[in-house]
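Below is one structure, written out as structure tokens; the observations come after it.
One chain of protein is taken out of this complex; the other chains stay put.
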């Protein structure tokens, strides 16, 4: 057996994030963007800790930059950095940016139904310090996981779904969510969100779903995968858009299966991939590593 | 998002195991073993559901066979099947066998310390029906996980370790375990078991530990792995023998890491591999898929 | 650097296959099949080296068994073994079987076009002794790879494709192939085979094609995958049926890609997966490890 005495407490965040900020810049590529940004940061004595930059086409394509920088007394000085950045990027660049103090974690609501594998994996990882996020609440259309969620110290709200008309439930959701969360995770939430709800909510929504090679459309995908004899079972985490299951992909993975796996085995193995893929996607979103562009993502996975 | 209405409850055991038994036969290879065994099963109208056979050398090597068979009214008829098998295998074969009614799950005690990732993963998989096992108890030298374990409906016993002399703690362990469990899982249990304890206990013990390419001996392996710049982090599940960390390997896996991962990141990713590898090893042990031979294993992973 | 002096020549076949035969039995499950088969083998003093058995449903499902056995003076005695097997399996079982002397490798024709990665990988593995197969010929609609193929000591036939009417080319193919090959591998062969050709040819055909999560239909799949930002690129090897790309899957795999990969990078990485997946599928087919059933396969991958 492994014996490690006096092992230090695991702190899995990538180092102290106090006095660190993350800046995402995204837009039309042009000569001089990196220099302009780093000049602003240099002027404020900010030390660049990590910088990832990518252009999808050096001749007039799109520009993406993620910069983590350290700055003493960040909270006091960040507004001035931001004002300078804004002024600089306004000078002839066609760029958007987001700037965030990394000591202030994003706030998330997790939506779940009966299946608990993705939900619990996120709550465990959060409790272990693996996810730099503030879990504001769990919302479920089933009451089953209430005790378990509250055991983690997280508020649980039961909002039953009542037939095809989801407007009443969605009103309840909006009352709970608006102003309280920065993004939503659908952790095997088995209800469709209306386009109107997505729009009114106005924050990013991450979903996880199973994936197969080839694809199996409709109900009972695992039974179809069994019938077709696929050798891999996968999962895809993506941002939710109005086009069902068609939003920008954040992360994907697969595992190997065989003819000896029953439909239930495929579901069990699929569940393992789902929770692994979803937790990576959530982590990367929390750390501002994912930039959406057209219908795909740039992931500075680090 | 994915919508599957009226999805059936997941039952992840490989089909109904009522009226099914698993037979492991292991020993010196000889012509006619498969025929002799299947003749006995055929005589009792047992239907062979899955049969895996392996010889490590067709010319006088070792023979391994795992057979799952279905037999109506199994409980009533198994003793007679066993008697016939015993008589048959005694006729000139040098073979050992185990025969087990699959409807009676093995009983396990899980040993843990402060780190909870492997422990919780096992408890959660058990609750989902993924592990055909009876979790008799959790024993820990720390009290931290007591509430959580009991939340799963599993007895928790706190047996503190008191300095280098472990004999008092081991006596307590033996009182709790003897007669009550069929195997032990060390789920990141950070204490060494004495050779005497292992012998008196007399049941298989499964351990999980981290693994690296190359190996890093001694304290702080993750810090050493970081310093050496390894690109993979792994874990190994094995049976415990008197030779520390040298017992027969059941399962191994790795994940990819990079220079950007901190020591804490490596520990976090290592924890993911550990729980995945341990849960597979435990599952295979529960299903009698692992046969020990010399210092290695034959795994009919299915 | 690694230094191994006097390393023995690598012989990658799974041990000496002289005097070994492989038996595949496949059909309706019934009690007593394993016993009946092993009794026949036992009667002839055949030693079972490896036996894999699988039932897709213990209650009236399909039965699959692959058995490798050793028998001195196999060539002389195999006809009598076969006669006994045939008589036994005719007694009330609804089973098909194939029985093959493993010292006589199957004969293959490889079809290729301009892309050489799959073709060369197969030829090279064959030369190393990794593929127990007799490469009878390479047929290509382009002359580009002629020298290289012949360098491997393999006959090369150039059969150009001439527009939409493939009947003349297919007649040439049939003249070259009929009686000379046991199966065909399409190693990135960029022409459609007509249903009539497949039927007249009458031997199994293995194809490799790229696979994506989600699927991208039509021309330019890699460009579409890039646009969609997929994080995995895969390949699928399958038997060819009249339904284009819809035949039973033998093997699949994927590799991870990122936003930084260009379309050309995706093609390059896809090529790596393709050759790996195809070579595994071909190897398993050569070793009679793949059983077709309905539209899927049972792979006793060993």
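Lettered A, B and C in written order, each chain numbered from 1.
The criterion applied here is as follows: a contact is a pair of C-beta atoms (placed from the backbone, for glycine too) under 8 Å apart; a residue touches a chain by one contact, two chains touch by 3 or more.
This one's a predicted model, so the numbers in the text were calculated from it and none came from an experiment.
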Contact list for the unshown chain, restricted to visible chains: A, B, C
Option touching the unshown chain, where B:59, B:150, B:175 or B:231 are the choices: B:231
Contact residue for the chain not shown (choose from A:41, A:273 or A:299): A:41
Residues of chain C (touch criterion as defined above) contacting the omitted chain: 1-5, 7, 10-15, 50, 115-117, 120, 124, 128, 130, 147-148, 151, 186, 188-193, 207-210, 219-221, 240, 244-245, 258, 260, 262, 264-265, 267-268, 271-272, 276, 302
Residues in chain B touching the chain absent from view: 54, 56, 211-215, 227-232, 234, 236, 248-249, 251-254, 258-260, 294-299, 301
Where the unshown chain meets chain A, residue by residue: 15, 20, 29-36, 38-39, 41-42, 45-55, 58, 65, 70
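Throughout what follows, only the chains that are shown with their structure count from here on.
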Category of the chain touch graph - line, ring, star, complete, other: complete
Most centrally placed chain, judged by C-alpha centres: B
Homomeric contact chain A-chain B: same or different residue positions, threshold half: same
Intercentroid distance (Cα basis), chain B paired with chain A, Å: 35
Junction residues of chain A - those touching two or more other chains: 258, 260
